[in-house]
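Every protein chain but one is kept in place in this view of the complex.
Note that the chains are named A and B in the order they appear, and that numbering of residues resets to 1 at the start of each chain.
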Amino acid sequence: MLTRLLILAGLIATLPAMAAESGHKYIVNERPGITTPLPFSDAVVTGNTLYIAGTLGLDPATGQAPAEVKAEAQLLMDAVKKTVEKAGFTMNDVVSITVFCTDLKLYDTFNGVYRTYFGTQLPARAFIGAATLLRGAHFEIQGIAVR
Amino acid sequence: MLTRLLILAGLIATLPAMAAESGHKYIVNERPGITTPLPFSDAVVTGNTLYIAGTLGLDPATGQAPAEVKAEAQLLMDAVKKTVEKAGFTMNDVVSITVFCTDLKLYDTFNGVYRTYFGTQLPARAFIGAATLLRGAHFEIQGIAVR
Partner (left out) sequence: MLTRLLILAGLIATLPAMAAESGHKYIVNERPGITTPLPFSDAVVTGNTLYIAGTLGLDPATGQAPAEVKAEAQLLMDAVKKTVEKAGFTMNDVVSITVFCTDLKLYDTFNGVYRTYFGTQLPARAFIGAATLLRGAHFEIQGIAVR
């Protein structure tokens, strides 16, 4: 009994220490079509939380957003999903999303694609009309996941 | 003594398990005046943190922002407060706010309303000039609360 207790207490005692010692984990994806080094990670894991960088839907051949908006939205959501999963999270762990969009008339088109990446329970989300985005993008997404 | 220790250790031992098992809690308010289903929750609770979706100040009769800007700011802050409290938090738990605003000349008007929703200690806040917002809104707020 005492032995079990000791093991239990020992296990528990390591928890705060692990938390204190665990640094952040930086996720940096390959960036096809982009030649300059960019000063950000694609995501950072800290504890049970994942901070997802502003993500664009880019054509890997050009490093620019494709002409077709629905294709861009799909590339974007695929990129978000890839980052989330590479970090060891799932899309169901995503709790907060900010969508920046250069044209609010694309709201329904974007939503149609966006919805297919989640189950029935959806992250909190803001949808903001941005003036401009990098690389010819119509959409940029930033988010937070917690597991 | 051993019994007390066992109870204590047992209680402690359940903590990590509870954390691992506790899923997110999704807050979805009624959306008067809005006929389409929208792909987001109004807030998500995870652990002791609340992620508040981009919130607008809408006239429930129309689903659009009212013509009068101060009324819109009040509807908006009422909507944020309602969501925060529905999730079991208070406005004093809000730690971070982002205000997106289509016209920076509305800064003082907005601040006048905003201030009345908080005590003496105020959340960190960004105030960003957005190009456009949905539903004729002049303001959209996104935030995080921690209790």
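Going forward, a contact is a pair of C-beta atoms (placed from the backbone, for glycine too) under 8 Å apart; a residue touches a chain by one contact, two chains touch by 3 or more.
All of these numbers come straight from a predicted model, not from anything done at the bench.
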Absent-chain contact - pick from B:I34, B:A71, B:M91 or B:A131: B:A131
Contact set of subunit A toward the excluded chain (per top definition): 2, 5-6, 9, 12-13, 16, 24, 26, 38-44, 46-47, 49, 51-54, 98, 100, 102, 130-134, 140, 142, 144
Absent chain, residues of subunit B that touch it: 1, 5, 8-9, 11-12, 15, 48, 95-98, 102, 104, 107, 111, 114-115, 118, 121-131, 144, 146
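Going forward, only the chains that are shown with their structure count from here on.
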Inter-copy rotation, subunit A to subunit B, in degrees (Cα atoms; steps of 5): 120
